[in-house]
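The other protein chains are all here in position, but one chain of the complex has been omitted.
We call the chains A, B and C, going by the order they appear; numbering starts again at 1 in every chain.
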Amino acid sequence: MKLLYFAWLRERIGIGSEDVSPPEGVETVAALVDWLKTREPRYEHAFERTESIRVAIDQEQADFSASIIGAREVALFPPVTGG
Amino acid sequence: MKLLYFAWLRERIGIGSEDVSPPEGVETVAALVDWLKTREPRYEHAFERTESIRVAIDQEQADFSASIIGAREVALFPPVTGG
Amino acid sequence: MAVRVQEADFDTGAEIAALSTGRDDVGAVVSFTGLVRGGDVSEMVLEHYPGMTEKALEEIEAEARVRWPLEGVTIIHRVGPLAPGARIVFVATASRHRAAAFEAAEFLMDYLKTKAPFWKKETTPDGAQWVDARETDDMAAARWQS
Partner (left out) sequence: MAVRVQEADFDTGAEIAALSTGRDDVGAVVSFTGLVRGGDVSEMVLEHYPGMTEKALEEIEAEARVRWPLEGVTIIHRVGPLAPGARIVFVATASRHRAAAFEAAEFLMDYLKTKAPFWKKETTPDGAQWVDARETDDMAAARWQS
């Protein structure tokens, strides 16, 4: 599964994308984020306030409760500020 | 006093402007129009439906009840349709 | 000048750019361009009341500037004969924020449609006819009165 990070989330994690294989049982965005936070302090720091993080699964907006099973691309980012 | 006519009012009266000296007692737009209607059939025809005629006194929108005493320029025209 | 009545066509891009050129406090420019629609109409002629027209447009602009924080306003209205597809009218508003620019532009058009002394005459296969004022335009203008 490909993960993408944008804006300050990208900067805190230090990379824009990575390929991961979450362990069995990690089936939602929320679980994915919890698992990432256990990996390294930079993830813990990046995801410390999940209420200000948005998610897209395969380029469609989604919720933290959404399933990531079968997803090819999960993007995590702050609220958008374009326009 | 200068009178101006626009759009179909101008066409019905046959001229775009004229100088008039209304008789004493003609002190409002309504009285002016009534006096004009007595002059010739083309005025009678032009002003037959006064509810669809608008007026400006010295280039400011006004009502039929407005005074024309001291006015230099009175314009009569249909509802505007620009834009 | 912010208000122009002219026979000549105008350049929408240049007018939009002029509202923000050389300054960095404008965050939003909204423009409206009105065009002659064809269909049965082969030609349109715009008549106006020289002198009062400019005054009326300037009053409309002044009213918009009282209601919204605007950094700039442009109003251009063409007169004379116009073919289908031709530009008739242009309104542009510049502001720090988009809501003011949008609202002011819509207000300007609604007021212009009901308060500025222009009259349209259309030529169709049935001949030339003066366009009737639309009740929906009066309603659109009325919503700004509170």
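Things to note:
By definition in this document, a residue touches a chain if its C-beta (ideal position, glycine included) is under 8 Å from a C-beta of that chain, and two chains touch if they have at least 3 such contacts.
Keep in mind that what you see is a predicted model, and the values were worked out from it rather than measured.
Listed by label, the shown chains that the missing chain touches in the whole complex are A, C.
In the complete assembly, the contact with the undisplayed chain comes from C:105, out of C:64, C:105 or C:133. Annotation: of C:3, C:36, C:76 or C:116, C:36 touches the absent chain (contact as defined above).
Taking the complete complex into account, residues 11-14, 16-17, 20-21, 23-39, 84-85, 96, 98-99, 101-102, 105-106, 109, 140 of subunit C touch the chain not shown. Panel shows subunit A; residues 4, 6-8, 56, 59-61, 75, 77-83 of it touch the chain omitted from the view.
Assume only the chains that are shown with their structure count from here on.
With chains reduced to the mean position of their C-alpha atoms, the one farthest from subunit C is A. Inter-chain centre distance (subunit A to subunit C, centres taken as mean C-alpha positions): 48 Å. Centroid to centroid, with C-alpha atoms defining each point, subunit A and subunit B lie 73 Å apart.
If you average the Cα atoms of subunit B and of subunit C, the two centres end up 26 Å apart.
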